[in-house]
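Every protein chain except one is present and positioned as in the full complex.
Moving on to subunit A:
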Amino acid sequence: IPSVSSIVPESCLLIVVGLLVGGLIKGVGEKPPILNSDIFFLFLLPPIILDAGYFLPLRQFTENLGTILIFAVVGTLWNAFFLGGLMYAVCQLGGPGLNHIGLLANLLFGSIISAVDPVAVLAVFEEIHINELLHILVFGESLLNDAVTVVLYHLFEEFATFEQVTIIDILLGFFSFFVVSLGGVFVGVIYGVITAFTSRFTSHIRVIEPLFVFLYSYMAYLSAELFHLSGIMALIASGVVMRPYVEANISHKSHTTIKYFLKMWSSVSETLIFIFLGVSTVAGHHYWNWTFVISTLLFCLIARVLGVLVLTWFINKFRIVKLTPKDQFIIAYGGLRGAIAFSLCYLLDYKHFGMRDMFLTAIITVIFFTVFVQGMTIRPLVDLLAVKKKQETKRSINEEIHTQFLDHLLTGIEDICGHYGHHHWKDKLNRFNKKYVKKCLIAGERSKEPQLIAFYHKMEMKQAIELVESGGIGKIPSAVSTVSIQNINPKTLPVERILPALSKDKEEEIRKILRNNLQKTRQRLRSYNRHTLVADPYEEAWNQMLLRRQKARQLEQKMNNYLTVPAHKLDSPTMSRARIGSDPLAYEPKADSENLPIITIDPASPQSPESVDLMNEEPKGCGGLPPSPEEDEEGLVMRVKEPSSPGTDDVFTPGTGDSPSNQRMLRCLSDPGPRPEPEEGEPFIPKGQ
């Protein structure tokens, strides 16, 4: 028995809930609230758009930008005028009830209802997982058609108050389109750059980093809306522009915070919008006119289908990857209308538009139809037509290398052909970005980090987190294969991987160093700082111990399976993000605490002889043992990924199966005090596995 949620998309259910709630309120005798346009445009819409813009898959978006723009601009214009014109004809023929509705009013109506709604599209398309191309086409169209809608809406609203409309007015309207869209993008870019620049300096106040992202984006939206520019495009532009730089600057936790807050807000907004739609349907004044409503519905569908067909025929001449009829059908079918149309209509003035109620009814009918009928049937249709679904491939380092290689290759071939194509300009933009922009907007040494390295760090960190989160030794994720460096490098002597035994006093020395350092770190951690998310020092100490124990175990595992990039001399937040813990914050050592050990890591290796100083934010430690015999003299130092600050979020339960060699090692690390440990003549780090 299929569950309700697999047949009915969430948006439909929410509208039904809204209907019920509205009905309930009405039944009680109260006046149910109608979706206030101010609330909608100021509070409910921005989170959704920001979420969409910040996580926009930029590569596919820019590859298909031409197609998306044509659909958004030309398609919406066609829809608006076709629908408006036809409805005018219907009104003229429709008898006494409709005769008085003028051409302008109809055109305005057409422009309101013709725009594909991003909220509805997101809500429905999220669940059906079609391939990325179609998704980005429909979704991109719904985002970019806002400019057209804004222009047409204001234009026709203005014209309705005029006595006469001249050619000049129409021409001005045409120009205002460019102003609105490009102006919106410009405002967004400015705010994006400001945010990126601000994030460069937030290394000392990590806690409010997410705030900047939200604040500046919202200001971009408001600024654009203030001047009647396209707020949606401003929001998208700011999200797209700020993202690469902000992500390079902010800490891992801030990144997670931003992601979760955006998802949370957009989710809540979406839910509220659909519920309100339902409530407003019950609450609103309706004026049902069969002719008008049915013809609106019909012509909407016809206009959409015709528009997509004609435009695709035109676009396919220029596309390398043509759009098949199946694709066209999905694009046409995915033209859902939503709450934006409703709110825009609600904003209309009664004085000039007496027939507002009729418009409202018609719009609600169209919305219901598209969301319910099209929304519900699109999933079985996608299955029926065997449309290509989204491929769930994980980004791997191989793919990244290949993609970059291919990019450079195609750029090179274009240069050889003498053809200034897509790749040529992209390459030029990248070079400009690297040379000038990154230096301004990214803090410190990160600005010089090439993309491949950054990607590799990110992947490593992700894998490390996965390892730690998956628990103890017994639960190694199956993605970790047993392929290790030995398998691919036959010439490597096996002795390289076995860490040689140390002399006894060397061992003692190492242990003493570690113990001392353990103490020092703890003292520093104990200090109080308002910005520190500290719970309770004792709990935190326990967490630290558990965490360290866990880490040491994982490190054992990691030693055998991973190669990690050796510690960068560069001061990079990615490295600090590799530490699984909370944000690094500055604190002073306190003299009185002595019962808790601390860790300062002093990686005494030939490669990076800097000491890790916890007064700075970014200790340069990265796990992984350099397997080279010549480091024998220096001693083997565990460069542990250490959470240097208190308030670790996760409490790890120690896994079962502590092998005795592990325990011995762990005892050294988690040593809470200066206790002389009479160790036997064991190597400090156990040989291999």
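Throughout what follows, a contact is a pair of C-beta atoms (placed from the backbone, for glycine too) under 8 Å apart; a residue touches a chain by one contact, two chains touch by 3 or more; residues count from 1.
Methods note: contacts and distances are computed from a predicted model.
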Report summary line: Among "Erythropoietin", "Integrator complex subunit 11", "Kynurenine--oxoglutarate transaminase 3" or "Calcineurin B homologous protein 3", the omitted chain is listed in UniProt as "Calcineurin B homologous protein 3"
Query raised in the report: In the full complex, which of A:L410, A:V437 or A:L546 touches the chain missing from this view?
Result: A:L410
Query - Among A:H402, A:K439 or A:K512, the residue in touch with the chain that has been omitted - result: A:H402
Report summary line: Out of A:I453, A:I513 or A:L546, the sole contact with the unshown chain comes from A:I453
Query - Contact partner of the left-out chain, one of A:F162, A:Y420 or A:Y436 - result: A:Y420
Query raised in the report: Which positions on subunit A touch the chain that was left off?
Result: 320-322, 391, 393, 396-399, 401-406, 408-424, 427, 431, 448, 450, 452-453, 456, 481-490, 562-566, 568, 607
